[in-house]
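Pasting a structure below so you can have a look.
Note that this complex is displayed minus one protein chain, with the remaining chains in position.
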Amino acid sequence: MEAWLAILLIGAVLCAIMAIRSARLLAAAIWLAGVSALVSLVLYLLGAQIIAVIELSVGAGLVTVLFVFAINIAGEEAMDLRGLVPEPLAVVLVGVAAIMLGWMVLPALGVIPPLAESPFSELLWQDRGLDILVQIVLIFAGVIGVLGLIGEAPRAVPAHPPGEAELEAGSESLKEIEA
Amino acid sequence: MANSLIILLVIGLPWAGALVVWLVGDRRPGWQHRLAVLFSAAAAVVATVLLFGATDRPVLTIPLGPVFGDMTFIPDGLAALLTAIAAIIGCLAVIFSMDYMRGEQQLGRYYALVLFFIGAMIGLVLSGSLLQMFFFWEITALCSYALISFNNDDPKAVAGGIKALVVTTLGGVGLLIGALVIVGYTGSYQIADFLAQAHTLPADVLALIAFGFLLAAAAKSAQFPFQTWLPGAMEAPSPISALIHAATMVNAGVYLLFRFYPAFAAVPNWTAAVTLVGLASVLLAGLMALAAHDLKRALAFSTISQLGYMVYAIGAGGLFASQFHLLSHAVFKALLFLAAGAVIHAAGTRDMRLMGGLGQKMPLVRAVFVIGALALAGVPILNGFWSKELVLEAGLVSDTPWVIGAILGAGLTALYTARMIGLVFHGQPRSELPAHDAPPAMRFSLVVLAAGALTTWLLVGPLSALFARTLSAVYGIHALTLLEMIEEVLATPATWLVLLLVALGFAAWQQRSWLAGLAKALAPIAWVASHDFGFEWLNRQIVRVTMGTAEVTRITQTGVLGWNVVGIIGGLIVVLALLVLVWGA
Partner (left out) sequence: MTDTALQIIVIGVLGLVGVGLYGLLAVRNLIKVIVALQIAVKGVLLGLVAAGMASGQPNLGESLAVTVIVADTIVAVVGLALAVQVRRHVGTLDIKALSSLQR
């Protein structure tokens, strides 16, 4: 089982890297779906079947559909891919943080045998009752978000990359939205 | 009897209404008006039913797991009374809005927030758990902000809203700290548990909680020294002012003080501090009301002043008197704001110097405004008279010299009330204003409230019996029949002194030409009062310092996502390094 876990996780990390590096948005969304599917397989292997199924249907399914939908509306955009932070700094920072965490956490790891615990459904619905309430509020916010996504009639999007003056006007209108 | 369904309905109906009105969309304003009235009226009916089913036991408990305790809803007499006030006065404000907001843009946002506000206030007073109370507390702050800056293309409205949000959130921090300390020491989120165990807490801890809650209450009820947000809130549409000043929001502070009074009464200096906060608000706001030119600002200052009486009553131990005055105030102040709204709606200005002689053109509005104003001034036999006398009597019983200030405040109230009526409705018109009497929906709300101002004092018997039945164990409130109240009030010499002062106040306005010399001598006080006793200046300084600091630290906020993430990861590395150093050593 360890070998399977290792293969699946390497696959997930590779998919993640491809999702970040791909130039096209649509491809990034598909790679993300791959990450999600592989993670849910790992969850299944670990024995968390319920979570695996939810993650597969919601993470790999619904969210991907939403991504494709949103990219279709917003449109691909040719863009200079260089980040706003110097590339070496980004790599070094993330690398240092990950290596420090790994160095500190890995030697201390150890599995302890399962404790007596309430069944999953009882724990979810009763002991974590506040989570459920907050989730309901979140889902409500999500519904409003979807309404925002599809509610307004699409407006003409400038075909060419906007010039400086248009950007200025754009940020003005953004401020108006915020206000 | 009260059961969980009633609780769910009384909070759920306004909130469901908020959702429905918003979903109906701004293209169908007629339906929005009707649905908002429907849902708020239904909530008002349920709230009335709840009054008859009040109990001191939780009737609805929602378990949140072992970590956060249970959500409980306890409709005791206090909660049921404030629920009824929020729902019924809120409903009348909504009915009034049908005419007032006719033809306005974005009705969906307006009604949704109003209904959300009413529901949150009801949830706040019914809360039996501190966590839940804090949530509802902050929702009311959010709604008041959003409604005060409803006209969000007007910079003054936005500034007023932000001011209200900042001040009340500052108070919310006091509530949060107090609540966290309570949970830390008692291990329970239930208010009832805290009230039962309060005497076991260390004295300094209890004092911290008590003064934290006083801060929260003073900020919410716009008491000294946090009174400045309420006049700024006048940029809101008039029904919103009625809602904030009478039905919801400001009542929350007085409610909080009442709710926790048994726990804090023994804290040294706490009752004295509450008394003084109330008294300072009564007198300062009374003077400011006398100097204000804007009709709604004058009313706002009178709200601060009347809330001061309630806070003063709690400091003096007159718990029932404070809530009875709250009821009277809710009715007559909603009436005054709605009537003022009708005047402003017709005249198109809020400046009292431009009004005058409007009485002939809008007789009904004048009649109800005068009823409300006389109740505010404490003229017998209107509801404000009885409740204010009960407050002053509580002050006398508590045997502190501060009652003199409270009695003087009553005279001041009469003077500024007379000035308001005189400037708006009497005398010669000072400019050509288009005035007409109120349209039907406005008229309905006004007449109902005017009837209330004339009669709610008759409810003292059942109301105090309700309080005695559900609150006597912890709060020690005894029933008081109508006859007993009348007897008590008439037998107190202070009553006659107050009546004399009220008469003097009215006479001073009538004979103001004779008193011109005196007025001139007092001009410096008037000048200071019209500049809010320097509190506005103080606020501006605080804002200036804050903004200055923000300009300096602005350099860290590039607005570029990448650099923010760099900050997050850098922070993570620093924390890890610290852990390594600590663990490694």
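The first chain written gets the first letter, and so on, giving A and B; residue counts start at 1 in each chain.
We take it that contacts are C-beta pairs under 8 Å (C-beta built on N, C-alpha and C of every residue); 3 or more make two chains touch, one makes a residue touch a chain.
Values in this document were obtained by computation on a predicted structure and should not be read as measured data.
Trainee: Considering the entire complex, write down the shown chains that touch the omitted one.
Mentor: Touch partners of the hidden chain, whole complex considered, are A, B.
Trainee: Residue-wise, where is chain A in contact with the chain that is not depicted?
Mentor: With respect to the unshown chain, the touching residues of chain A are 1-2, 5-6, 9-10, 12-13, 16-17, 19-20, 25, 28-29, 32, 35-36, 39, 42-43, 46-48, 50-51, 54-55, 58-59, 62-63, 66-67, 69-71, 73-75, 77, 79-85, 87, 89-91, 93-95, 97-98, 101-102, 105-106, 109-115, 117-120, 123-124, 127-128, 131, 134-135, 138-139, 141-142, 145-146, 148-149, 152, 154-155, 157-158, 161-162, 166-167, 170-171, 173-175, 177.
Trainee: Mind pulling the chain B residues that touch the left-out chain?
Mentor: Touch set of chain B with respect to the missing chain: 557-562, 565-566, 568-569.
The working rule: only the chains that are shown with their structure count from here on.
Trainee: What's the distance between the Cα centroids of chain A and chain B, rounded to whole Å?
Mentor: Chain centres of chain A and chain B, defined by C-alpha means, are spaced 44 Å apart.
Trainee: If you look only at chain B, which of its residues touch chain A in the complex?
Mentor: 62-68, 152, 158, 560-563, 565-566, 569-570, 572-573, 576-577, 579-580, 583
Trainee: Which bits of chain A are touching chain B when the two form their complex?
Mentor: Its residues touching chain B are 83-85, 89-90, 93-94, 96-97, 100-101, 104, 126-131, 133, 179.
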